[in-house]
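Comments concern the structure below.
Left out: one protein chain. Kept in place: all the others.
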Amino acid sequence: MTYTTQMLEIHHASAVDPHTVASAINALTDCAQACMVDIDADLGVSNLSEMVKCIRLCQHCTDVCATTARVISRPAEYDAQVTVPLLEACLAICKACADECEVHARHHEHCRVCAEACRDCESHCRQLLATLK
Amino acid sequence: MTYTTQMLEIHHASAVDPHTVASAINALTDCAQACMVDIDADLGVSNLSEMVKCIRLCQHCTDVCATTARVISRPAEYDAQVTVPLLEACLAICKACADECEVHARHHEHCRVCAEACRDCESHCRQLLATLK
Amino acid sequence: MTYTTQMLEIHHASAVDPHTVASAINALTDCAQACMVDIDADLGVSNLSEMVKCIRLCQHCTDVCATTARVISRPAEYDAQVTVPLLEACLAICKACADECEVHARHHEHCRVCAEACRDCESHCRQLLATLK
Partner (left out) sequence: MTYTTQMLEIHHASAVDPHTVASAINALTDCAQACMVDIDADLGVSNLSEMVKCIRLCQHCTDVCATTARVISRPAEYDAQVTVPLLEACLAICKACADECEVHARHHEHCRVCAEACRDCESHCRQLLATLK
């Protein structure tokens, strides 16, 4: 069990189940990290010019996931008008990034794993959105 | 003229006017900074217990503004499904944060200035959204 | 095994053992998250005025840990002149934050867990520093 999960079990400050939030946060931070490593790996491949879109989407994905994790880590001042569109943006970039990584998955193992991290995160965002709306 | 503005004039990679984007980025980063200093100042006031909501909203505002600035600083892989909800989340938190800071503006000069930074940013997000939609 | 760990096993771009880096990244992101939840919990306690130092240190800790994780997630362009002082700053803030959280650990369960996350991260930074120097 991560510290995040333990912390949210103790600091149970919203109507949303703390385990749903904690597992979303873990998916978000792991996806943000995977995308960061993916960029570093993409920049070293021989077919670099074909990886430009992948690098760009991974950059957006890292930033949006990391900030979404921060916002939902602070449940006490929850505001649907902020959290809902933020999760929608996050879901959209995770989907776009997974789609693009899958294009390269056969040739680049790092893209195959990154695509999984993005899909996983996309699905966690979708679940959390369903709970919040 | 900031370096951001110069950079976006040179790297003119989207259909959106670079000056609109650059001035939105400047408003976003300045708002993120103002909120960060506001939290530090709020934590030092004598009526601290009345500032909790303000601190919480400023934390969200800092993070959402900073990430929105990052995403729109990379115009080459623009995706409306990501940028539009992100700007909507940003606009909502800037508005909420400005509203709360205004409550304290009469007693705390730092909240008065922070409210202005949030309003300014809210209006830049609105303008950019109107251009993108 | 997190996606971060899988990614760094594949993208083995530096002389440093990928498992050491991956477990440091996991400790850093988990500590950053724990501190963020701790701030939200601190802001809700009845003895709020005694928690100001804790909140302030947790804010610094979150930001320094999150950025240190980002930098070491990109091993291909490793520069000791950047990574070593960054890890030193990170170690120092984790230690300061753990010390302060421990003061409140008896009364606030969330501070007890956050102190553990900080100590864990401090120890991972120390190990990674020993490898790099």
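As written, the chain order gives the labels A, B and C, with residue 1 at the start of each chain.
By definition in this document, a residue touches a chain if its C-beta (ideal position, glycine included) is under 8 Å from a C-beta of that chain, and two chains touch if they have at least 3 such contacts.
The structure displayed is predicted, hence computed values, not measured ones.
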Contact footprint on chain B, counting only the chain that is left out: 2-4, 6-8, 10-11, 13, 25, 29-31, 33-34, 36-41, 43-44, 66, 69-70, 73-76, 109-110, 113-114, 116-117, 120
Residues from chain A at the interface with the omitted partner, ascending: 39-40, 43-44, 48-49, 52, 55-56, 59
Where the unshown chain meets chain C, residue by residue: 53, 56-57, 59-60, 63-64, 66-67, 70-71, 74, 76-77, 79, 81-83, 85-86, 88-89, 92-93, 96
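Simple rule for what comes next: only the chains that are shown with their structure count from here on.
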Central chain (by mean CA position): A
Gap in Å, rounded to a whole number, between the CA centres of chain C and chain B: 27
Where chain A and chain C are represented by their mean Cα positions, the distance between them in whole Å: 20
Multi-partner residues of chain B (at least 2 other chains): 56, 59
